[in-house]
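One structure is given here, and the rest of the page talks about it.
The complex appears here minus one protein chain, its other protein chains still in place.
Naming follows writing order (A and B), and every chain is counted from residue 1.
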Amino acid sequence: MRAIIRVSDGLDWLLRRLAAGCFVGMLVFVSIQVVARYILREPPTWTEELARFAMVWGGLLGATVAYKSQYDPVLIRLSDRNSAFLRWAMRLIRLAAPPIFLGPVLYFSIFGPNMDMARGFLGRSALRTADTLGFPMIYIALAVPIAACAILIHWLARFGEEATGDDPSID
Amino acid sequence: EVKIAHDSPADPEGSGTYVWGHAFAEHLKANGMDAKEYERGSLGEEAERLDQVSQGLLEVSMSDVKSAGKVDKLIFGAYLPYLFDDIDHLDRAMNDAGLMAEINKRVKQGGIRVLALTALGPPSGIFNTKKPVETVADMADLRMRALDESQIALFKTWGTTGTIVSWAEVPNALQTGVADGYINPVFVPVMFGHTDFIKYFTDAKLTNAVRLAIASSDWYDGLSDKERGIVDAATVAATKANREWLAARESKMIEEVKAAGVAVTYLTPEARAEFVERSKQTYSDGVLSPEDAKLWIDASASTK
């Protein structure tokens, strides 16, 4: 369990920096687009697409950081006055949600029909070319399974903490 | 059940691709196959529909040319400026000169099959917010919204510049002057509500205005011989309905854009010749490889 928690912490350290970097990239690409419009006779065509891709990566990596720092908004918070059994049941339900959502996302990113990897989301995007950049879409599409995978690793670590800790915080 | 995803409102008067999809569905139903039409947007935008088709989750989608172009660029040749006299010429090149077969051979790896080109309206021309464009020289001080590299290259040979603006921001860009115009089929400003700021149209007849009907190759290949016969016949019937719609609508579309307050300019033969000549310089430096461009040029020549 300790190992998972360490992996999760290290991963978060890395992804935080990558996410911040993506947003800087997005800023730079849009700036190039604006500047190029007024000074270049042949403005680069890839600025819009690259900026969008930086946002997709940044936003999805940001989602992993949000999960790790428990920043995802919650509509209903339980009071501590509930019975121990109720709190235990609620904790289980809460822990069930992320894998139910992200499990299929991860699975179908990798596998297509008949568990054929070439026809999964990643396999399909490897065959498609980005509109202006000319490289395969898989470099961008990877953001989806990587974010899902990272959140599931953080989830395992939280599962470990909540299972071993005696009174987990509700947040 | 055959799901058919539309890309335009259910308007048999105004939308040629709706006519195609609807006629296709009706033909399948009349011959005992189960078909269901889905409204625009209900199964997602272009990239998503392409993805569903390639997985066999969606059987038929009315899609943009880029959908097939993302798997293989050959299809983009349909947009080479001034390569085809009219849509019949393009149809002959696709079907008689074997381009359709070659395209389908190449896009099969992406799980899709191009059923047909669907006509949208008269050939595309030049729209702008500033002034009537009568000659290539008039383009010089217009900053044009460009879709891709080939349009940037085209604007360069016309002696003007392009700028990249995402389609969602085009209305704003045209209103404020970030961009002064764009290339599009005649009906686009009316359909997208741009006629409040687009004031001039030049009927430059650059390229045929077409989109695609694509099908899942899994689904198509998995059909029984009888079913495939019905689907092929439905394709023929739908394409016929679409071309008849075009013949009936073509002239009216220019009238509609006039009625919306857009001044229409027609090119003199000399002015047109200059557009043609300059545009042809882009055949080799657009999105197509020189070999692929040659396939199209040859096909055009052999079916003139």
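Here is the rule we use: a residue touches a chain if its C-beta (ideal position, glycine included) is under 8 Å from a C-beta of that chain, and two chains touch if they have at least 3 such contacts.
Here is the rule we go by: contacts and distances are computed from a predicted model.
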Missing chain, UniProt name, options "Glycine--tRNA ligase alpha subunit", "Phosphate transport system ATP-binding protein", "TRAP transporter large permease protein" or "3-oxoacyl-[acyl-carrier-protein] synthase 2": which is it? "TRAP transporter large permease protein"
Would you mind spotting which of A:A66, A:A126 or A:L156 touches the chain that isn't drawn? A:A66
The listed residue (B:V65, B:V190, B:L223 or B:I297) that touches the chain absent from the view is B:V190
Residues from subunit B at the interface with the omitted partner, ascending: 9-10, 38-45, 47-48, 51-52, 55, 57, 165-166, 168-169, 171-173, 175-178, 190-196
What residues on subunit A make contact with the chain left out of this view? 16, 19-20, 22-24, 26-27, 30-31, 33-34, 48, 51-53, 55-56, 58-67, 69, 71-78, 89-91, 93-94, 96-98, 100-105, 108-109, 112-113, 121, 140-141, 143-145, 170
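One rule holds for everything that comes next: only the chains that are shown with their structure count from here on.
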Need the CA-centroid distance for the pair subunit A / subunit B, whole Å please. 36
Sites on subunit B touched by subunit A in the complex: 51, 54-56, 66, 70-71, 73, 109-111, 143, 146, 148-149, 152, 156, 161-166, 178
Of all residues in subunit A, those that touch subunit B in their complex: 33, 37, 40-45, 47-48, 112-113, 119, 121, 124, 127-129, 131-132, 137
